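With one protein chain withheld, the remaining protein chains of the complex are depicted in position.
The chains carry the letters A and B, assigned in the order they are written, with residues numbered from 1 in each.
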Amino acid sequence: MTTLNQLADLVGGKAIGQSDLPISGVSELNDGKPGTISFLGNQKYRKFLNSTKASAVIVSSAELLEGRNGIEVQNPQLAFSKILKIFNPELLKQKGIHPTAVIDPTAHIDEDVCIGPYAVIEANSKIGKGTIVGASSVISLNSVIGKECRIHARVTLYHDSLIGDRVVIFSGSVIGSDGFGFVTDKDTHHKIPQVGKVIIGSDVEIGANCVIDRATIGTTRIGNMTKLDNLVHIAHNVKIGIGCLFAAGVGIAGTVTIKDFCIFAGQSGVVPHVTIGSKAIIAAQSGVTKSLEGGELYSGMPARKIREQHRKNAVLQSLSALKKRVDKLENLVLKNEHNT
Amino acid sequence: MTTLNQLADLVGGKAIGQSDLPISGVSELNDGKPGTISFLGNQKYRKFLNSTKASAVIVSSAELLEGRNGIEVQNPQLAFSKILKIFNPELLKQKGIHPTAVIDPTAHIDEDVCIGPYAVIEANSKIGKGTIVGASSVISLNSVIGKECRIHARVTLYHDSLIGDRVVIFSGSVIGSDGFGFVTDKDTHHKIPQVGKVIIGSDVEIGANCVIDRATIGTTRIGNMTKLDNLVHIAHNVKIGIGCLFAAGVGIAGTVTIKDFCIFAGQSGVVPHVTIGSKAIIAAQSGVTKSLEGGELYSGMPARKIREQHRKNAVLQSLSALKKRVDKLENLVLKNEHNT
Partner (left out) sequence: MTTLNQLADLVGGKAIGQSDLPISGVSELNDGKPGTISFLGNQKYRKFLNSTKASAVIVSSAELLEGRNGIEVQNPQLAFSKILKIFNPELLKQKGIHPTAVIDPTAHIDEDVCIGPYAVIEANSKIGKGTIVGASSVISLNSVIGKECRIHARVTLYHDSLIGDRVVIFSGSVIGSDGFGFVTDKDTHHKIPQVGKVIIGSDVEIGANCVIDRATIGTTRIGNMTKLDNLVHIAHNVKIGIGCLFAAGVGIAGTVTIKDFCIFAGQSGVVPHVTIGSKAIIAAQSGVTKSLEGGELYSGMPARKIREQHRKNAVLQSLSALKKRVDKLENLVLKNEHNT
């Protein structure tokens, strides 16, 4: 049994209240379960602090607890994340290589690799130490996967894909499919051979049913620690820096460059051949139509700095007022007209 | 051979014209085939009533037939749907469990279950009576599927997913993948363990290549009789009520609550942490950015009541007129200026 004090030590925080309180798990703040610990991250949920049945709550300031048990720590969500791991050790991974996996004799499979049923590992591919490849996944010709990766069930890696260490790819995602490249001549679309590849850095996470296309020539590149949600599209020759976040449904067109630590909210998109500076934030459903400098929040289609959007909206809001002023002026002027 | 009268009885309608007319199938109104029955649902297609080659038409009022054969019934589309089933019995389902399916000995497979080639059924999962699991689908650890479900080919159910009765999931969909949860501390994105689950009610239909993420903690929940089209994204901890309809490409962000009988048109989206009241309708490509009351039609990004959108558009439309009035005023005023 773990105590509140032990958990506080674990997360570098301070136990508030009954320090030997036994904690057996975690729960959500809005209902909560007795004997568990929850956390207050978003202040929107502060109202649940009074009603939660959780026995302890992680907060950023002891005052918020108003006498309840809890842990005070600088980043409650980070602390909670660590505690979640304690109470939910990773599911026992499958062991070894399933006898139904089809593995080319020229593939190099490192030690401690697990390969699920009906996976296909093609010629000259390499799978690093401790990596798991899920059921029915296809790892094609010349692909290289690093150490401790989790390639889930039903993932496709096309030929020549290079994947770093500790990369997670969820079910249904496709890496290295052809870029969308055609050249039209006399009403005929000729396919441009897509002979480049995809390189994915380390600590990247790719959600379910995403698609990352290979480069036409050269490389489509996803930097270290970049994270993609579900159903994200990354086109050919895109270069993404480190630590970027892409919410679900984002689409990045061909030959776009995105610098480090950018954030793309859901269903936003970028047209081809533009560059976005580091730490830019693109709001949900926005459409980037030209290169943007970093460090700013952009919204709308076409995406503009949020301040410009606010100004535009303010002008629009004032339109009715302007109309009334013109009504009044007309009355005055026309009256004067009649008087003169 | 079925007669017009027999079909009218079946759908609770009234045969109009030759009641013993033999009907051998169904066809589309716009061309139609002799010997078949069609229907008029959308009034937009009324023009095809004169030219269709179909021998009978289901309509909401006998007058529309103008002497042609047909069936008068309150809901022509519903009637047509019933007649479609008569002429198109479900394809003979595969029988039994394919010898290549990999089924863990601890899985509980009920009677009359069909499992396709290369499906993988993991430990402690349960599959209810009469359910079909398609080729190369993966049913993971501790998943429970109810009765008479149709899990098509190439579907992934992650661990701990609970599926009701008569649920249909089309090819490529992924249920129970990790939510997109990271906490950023000193330029490092730490993964928040996603230890919750997905619960899907009964009579739910999920299109192809959708993704429904598991909850961080707690449950992502899809209510009874809710229907999803293709490529829909449902994030972690979303709660959806009963009877909702989600068209293709919709994205619902984390911890959103959607009450009963809401309708989301194509490519619309919702930001995290908001609640949408029952029977709300969200127009195509709209973006919901705050909680919305039910029973209204919303459109735009940010989504607003359709009446507000119309008002805003009207003001915009009037802008040119306003400009002309100001032109005129200026002329008058400046003339007066000169005169005084």
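Simple rule for what comes next: contacts are C-beta pairs under 8 Å (C-beta built on N, C-alpha and C of every residue); 3 or more make two chains touch, one makes a residue touch a chain.
If you're wondering where the values come from, they're calculated on a predicted model, not measured in any experiment.
Among A:G17, A:G218, A:G277 or A:G294, only A:G218 touches the chain left out of the display.
Within the whole complex, the absent chain has one touching residue among A:G41, A:G164 or A:G251, and that is A:G251. The residue from B:I103, B:C149, B:I212 or B:M225 that touches the chain not shown here is B:M225. As for the chain not pictured, it touches subunit A at residues 102, 118, 120, 136, 138, 140-141, 154, 156, 158-159, 172, 174, 177-178, 180, 182-183, 185, 187-193, 195, 209-211, 213, 217-218, 231, 233, 235, 249, 251, 253, 267, 269, 271, 273, 285, 287, 289, 301, 312, 315-316, 318-319, 322, 325-326, 329, 332-333, 336, 339.
For subunit B, the residues touching the absent chain in the complete assembly are 26-28, 42, 44, 75, 77-78, 80-81, 84-85, 87-88, 91, 98, 100, 116-118, 134-136, 152-154, 168, 170-172, 205, 207-209, 225, 227, 229-231, 243, 245, 247-249, 261, 265-267, 284-285, 316, 319-320, 322-323, 326, 329-330, 333-334, 336-337, 340.
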